[in-house]
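Just one protein chain is left out here, and the rest sit where they should.
Chain lettering (A and B) follows the sequence in which the chains are written, and residue indices restart at 1 in each chain.
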Amino acid sequence: MTGFGVAKLVASKDLRIELRSRVLINQILPFAAIVMVLFAFALDSDDLLVRVAPGLVWLATLFSMLVIVQRSFAVEADDGALDALRIAGMPAQGIFFGKAVALAVQLLVLEGLLFAAAFVLYNSRFSGSGAVLLITSALAASCGLGLVGTLYGGLTTGTKGRESLLPLLLLPVVAPVLIGATRATEAALGVGGISMREGWAWVALLVTYALLFAIGGSMGFGPLVDDGA
Amino acid sequence: METSFVIISYVATFGGIGVLVAAMFRRARSLAERLPAEDRPWT
Partner (left out) sequence: MKGPTSTPVTRAVGVATLIGLVWFVAFGLFLSPDDAVQRKGVRILYIHVPSAWLAYLAFIVTAVSSAAYLSKRTRSLSWDRLAGASAEVGVLFMGITLLTGSLWGRVSWGVYWVWDSRVTTTAFLFVTYLGYLAVRGLGGTHDQRARRSAVVALLSVLEIPLVHFSVQWWRPLHQQESIANGKLENLMLFSLFIGIIVFTLLYVWLVMHRQRVLAMQDALDDHGLEFAIAERRQEARL
């Protein structure tokens, strides 16, 4: 089976599990929404909320992502499914990209909800060209986050006690995504004094990030999850 | 303030290194006691 076919299978399997169990919809999206409400309580100023909305959306994305990643690999680790896939001769790259795509799709759904929450709760607004920038940056950021999340999720899955390591490993690595996506979103929403051109430059950073980790991940994922000798 | 910051820097640096070196040697001794000499090819 080709790597591409495996990727498609793994991605559709993950998304189907998600659709049937509805953990994202029933647990993670409400969690993200309550985080947005709590930000409003903490900051307690309408003007400030409009200004910092892009950063809050992406921060909430990162924290929710930790939960999604753990969930994405708990599904595999429970019955040794990941090992079974590897033993069946599935290429590691295929599994890696498949899980990364599934993760990126879930993140996009999450970001959609978070932006909706920002419009309703924080009164954020954007123009037509802003919408294009917003969607492109969300796509690029989700790809980067999906790849990196899968990479480190694979490492910290399995044995007990490893899960607590995920935030320590993942959060420093995704810092460039937080900076890039927040700046691009600020440009799209017209806050923070960032021009559209700068916003697109930040999208270029997000794309570079995703490409680098696509290459690094396709080489490193196999050795990371291989628990055999 | 400057003088005290300089002193803190030097004391923290060399004190920190000293504590870690002492801990490392203690660990080395306790490991060496439990291992035969052939596990220490450098000696």
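As a convention for this text, a residue touches a chain if its C-beta (ideal position, glycine included) is under 8 Å from a C-beta of that chain, and two chains touch if they have at least 3 such contacts.
Here the structure is a predicted model, which means the values were calculated and not measured.
S.K.: Tell me which of A:19, A:34, A:131 or A:165 is the one touching the absent chain.
M.R.: Reading the full complex, the residue touching the unseen chain is A:165.
S.K.: In the full complex, which bits of chain B touch the chain not displayed? Write them out.
M.R.: 1-3, 5-6, 8-10, 12-14, 16-17, 20-21, 24-25, 27-29, 31-32, 34-35, 39-40, 42-43
S.K.: I need the residue numbers on chain A that touch the omitted chain, in ascending order.
M.R.: 151, 155, 159, 162, 165, 168-169, 172-173, 175-176, 179-180, 183, 202, 205, 208-209, 212-213, 216, 220, 223-224, 226-227, 229
Here is the rule we go by: only the chains that are shown with their structure count from here on.
S.K.: Report the inter-chain centroid distance for chain A and chain B in whole angstrom, where each centroid is the mean of the CA atoms.
M.R.: 42
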